[in-house]
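Excluded from the complex is one protein chain; the other protein chains are retained at their positions.
Chain nomenclature is as follows: A, B and C, assigned in order of appearance, with residue numbering initiated at 1 for each chain independently.
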Amino acid sequence: MIIIMKPGASAAAIDNIVEIIQNNGLETHLSTGHEVTIIGVVGDKTVLADKNLEIAEGVDRILPVTESYKLANKKFHPEPTVVTVGNAHIGGDSLVIMSGPCAVESAEQVMETAVAIKKAGAQILRGGAYKPRTSPYSFQGMEEDGLKLMKEAREATGLPVVCEVTSQAAIEAAVKYVDMLQIGARNMQNFFLLKEVGKTGLPVLLKRGLSATIEEWLNAAEYILAEGNPNVVLCERGIRTFETATRNTLDLSAIPVIRSKSHLPVIVDPSHATGVRDYVKPLALAAVAAGADGLMIETHPCPEKALSDGPQSLTFPQFEELCAVLRPIASLMGKPLI
Amino acid sequence: MIIIMKPGASAAAIDNIVEIIQNNGLETHLSTGHEVTIIGVVGDKTVLADKNLEIAEGVDRILPVTESYKLANKKFHPEPTVVTVGNAHIGGDSLVIMSGPCAVESAEQVMETAVAIKKAGAQILRGGAYKPRTSPYSFQGMEEDGLKLMKEAREATGLPVVCEVTSQAAIEAAVKYVDMLQIGARNMQNFFLLKEVGKTGLPVLLKRGLSATIEEWLNAAEYILAEGNPNVVLCERGIRTFETATRNTLDLSAIPVIRSKSHLPVIVDPSHATGVRDYVKPLALAAVAAGADGLMIETHPCPEKALSDGPQSLTFPQFEELCAVLRPIASLMGKPLI
Amino acid sequence: MIIIMKPGASAAAIDNIVEIIQNNGLETHLSTGHEVTIIGVVGDKTVLADKNLEIAEGVDRILPVTESYKLANKKFHPEPTVVTVGNAHIGGDSLVIMSGPCAVESAEQVMETAVAIKKAGAQILRGGAYKPRTSPYSFQGMEEDGLKLMKEAREATGLPVVCEVTSQAAIEAAVKYVDMLQIGARNMQNFFLLKEVGKTGLPVLLKRGLSATIEEWLNAAEYILAEGNPNVVLCERGIRTFETATRNTLDLSAIPVIRSKSHLPVIVDPSHATGVRDYVKPLALAAVAAGADGLMIETHPCPEKALSDGPQSLTFPQFEELCAVLRPIASLMGKPLI
Partner (left out) sequence: MIIIMKPGASAAAIDNIVEIIQNNGLETHLSTGHEVTIIGVVGDKTVLADKNLEIAEGVDRILPVTESYKLANKKFHPEPTVVTVGNAHIGGDSLVIMSGPCAVESAEQVMETAVAIKKAGAQILRGGAYKPRTSPYSFQGMEEDGLKLMKEAREATGLPVVCEVTSQAAIEAAVKYVDMLQIGARNMQNFFLLKEVGKTGLPVLLKRGLSATIEEWLNAAEYILAEGNPNVVLCERGIRTFETATRNTLDLSAIPVIRSKSHLPVIVDPSHATGVRDYVKPLALAAVAAGADGLMIETHPCPEKALSDGPQSLTFPQFEELCAVLRPIASLMGKPLI
């Protein structure tokens, strides 16, 4: 931690800060410049967390030097983490594709989708049973009935399934049926929910919040990891910007940034990011070329009849074609599609 | 609802859309231009919600004409709503100031604060017992013990109290102690939580999400209203932008926008918006001049010892001075401080 | 300047940095922590500007401690600057209102406006003769003919005039007719233009760029000041965010931030910020309550016939009413309308 004093801070003010720090068992280093004095702090700064040095007499700014997340931090865990979901290994040697409808609507829809996406190359089936919707008057999901349909699809095809959870009740239901829990973008800082999915021990897919910085996202992962659950996969799904041509702005630079700061696997969801079917393929290819460990792609037997997010869903032939085009690029990137 | 067809859309494609709409009992009006055909839809469009016309053959875009929120909409409820919390009437003839610490820390802190802010002119005591924090290693609040301290402060001073809730368990505890529930910015689209606070019937302070549009914010209010709870107060607290000189960017234009679209009262929290104590006063004055129904201002007996957000808290003398400066402006705006 | 080394940076890497710095005549202070080593640099850091220490072996990050702007910096010029334009003193003891049409359209329009706004309380006439428009097919302004009309209005009413300049040719024409030059938001980082208006010595109204940080804005002012022209007035006019209910998001927190960092006067343009006539009054009042030195308000004899930005222009009766409501608030803030 570095404390920058205001120009002209008095010697008494500087001494006061130094004393507070040293009284808390930490060491200080002073740099006295022409304009400002800087105090470097050495030792475990968490003991200063509640001291509010920012507003002590003479202090201009405090700059953190180390990240607040520890378990998610590559510095303390340099080896990449591989998260296993059924037969899929996210963060390992192959590209893992999750696919399925935005919302579970019927047994036929889910079963038909599971069969089609497995044939094309997907390894995990997605499908929402609890849908967070902007308006209370939109379709809110089939809830536990939807989870059951997902489980049946897994039993029929062997594909592990991932479903979003939006409350403690949803978690309690989901753990009976699914292989991986998803925290959606709107709940990325629902810290209560993060702790609860952490306690389940199940793999968690943690989507980035619409306006979350990468540092906040890794801190959200830290909430899950701190419950003793190491199985966290990050999912970039677009951030909110001023641009209106796409629903959100897919931030693919998040992939190399995450790689440099964390050991957790990271996948990309181009369907929600763009909201437009025609933009899914180019951005899926781009995500793989940028080094993603996997993709989440929405598919639907008949997108124009989907109850949620139809405009961004691929048909099965479109998904098959996407997988075919992806295959050689994934191989070039050292993460073949298996 | 307006459907804009692509240039060169075939007559068959246009007929298909018209047929779908009419089969759902709605009326259509065609405008056939040189470049594009536009289909106006008349009637209750909710029956089309799941038709995904956006991806039907030949369709370019669909533009909504009416807002998705109804109960929060001024069009259907032109009279301003007044929300009563203890003796305070938010949205009525006077300016209501809520004040208190970011986090409840001790009996002395809360009691001392309640007495001081009441004397200065505040009508409601705030204080967080459940704190959503970016890092799992930061102070997370006193929970139910904190709620009890808030209740004691109310009993001693007569000031009603408002506390944030972050989970169903927190709601269950809070309803026993507090007069108003707060939904924080990070939970603005935690739709499960919105429904739950709706069911309590208690007044709800709904903070704007960090990247929520005003339309999404009003839809979040709609979730609460739709549970039969009309007592919703909106709170602008800054949105996330590229600017780093302040913690967030306070969007005071939200006040006249809300006034033109909704009947719900709206207050402003300049403390969280700026994160800097020196900026609180000018922005509090600005909020009142822009027409706010109230303010939420953080205060602390000794900000440098606060366990949360000390740098933005006012001391009691600073808060007194703020109220003194506010008083004549509030009177000029027709909302005197009582 | 502070240099933060990577965890595990070698002693050789640290020595190398220290040597580079000392060879350039500066002093270093080392803080050696458990995780990282920090090097404080004392002395005139501009000699290191081109050394690219960021990418030297072992370096993690470099943090600047002092601002890059000097002439605009309050630290080196603590007294507030007052800019005189005709009889108006911006940054002084009174609130200065600039008003007039977005675009100059005709002699009658300009003359009628000048008379009306003067009567209501404005001290400076604005009017665009060179209009930067998103589309090349929109009205681009009357150019020098428009400047002449502005000068005639000044001669008739005594009001000084301010006009935007968008090129060297526009500057050469404008200096013959106007009292103050305006740099628009889109040209805030047109550094060539900033230098050229700096050379004229005329007062300059510098609008904030749509996505400019306050620090970049002050650096843009520095370009003008560095040409020996101290007469710069800043104008907040809204920044670009994700919100679409207003054209831009007016950032009133910029006022106290500027006050804490610079001695330059700052005014607010609520007309361009919101783009909606009904929102101009509440935000004009808010700007004055936040401490603005002045306002820029668009007016038009007949807004529905304006060639540019009619929807945000006030009629003369609306402007008169605004001034009447502003008057007592301006007096309370210690900046009466004269």
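Quick note on the criterion: contacts are C-beta pairs under 8 Å (C-beta built on N, C-alpha and C of every residue); 3 or more make two chains touch, one makes a residue touch a chain.
Keep in mind that this is a model prediction, so the values were computed, not measured.
Considering the whole complex, the residue from C:10, C:87 or C:138 that touches the absent chain is C:138.
Within the whole complex, the absent chain has one touching residue among C:7, C:43, C:230 or C:311, and that is C:311.
Residue-level contact of subunit A with the missing chain is found at 211, 213-215, 239, 241-246, 249-257, 260, 273-274, 278-279, 282-283, 285-291, 328-329, 332-333.
Considering the complete assembly, subunit B touches the hidden chain via residues 2, 4, 7, 29-36, 38, 40-43, 63, 65-66, 75, 240-242, 244. Against the chain not displayed here, subunit C makes contact via residues 46, 49-56, 68-69, 132-140, 166-168, 170, 186-187, 189-192, 195, 210-211, 216, 219, 222-223, 226, 240, 277, 303-307, 310-311.
Basically, only the chains that are shown with their structure count from here on.
Nearest to the common centre of all protein CA atoms is the CA centroid of chain B.
Between the two copies, subunit B and subunit C, the C-alpha superposition involves a rotation of 180 degrees in steps of 5. The distance from the centre of subunit B to the centre of subunit C, with each centre set as the mean of the Cα atoms, comes to 31 Å.
Taking the mean of the C-alpha atoms as each chain's centre, subunit A and subunit C sit 39 Å apart.
The set of subunit A residues touching two or more other chains comprises 240.
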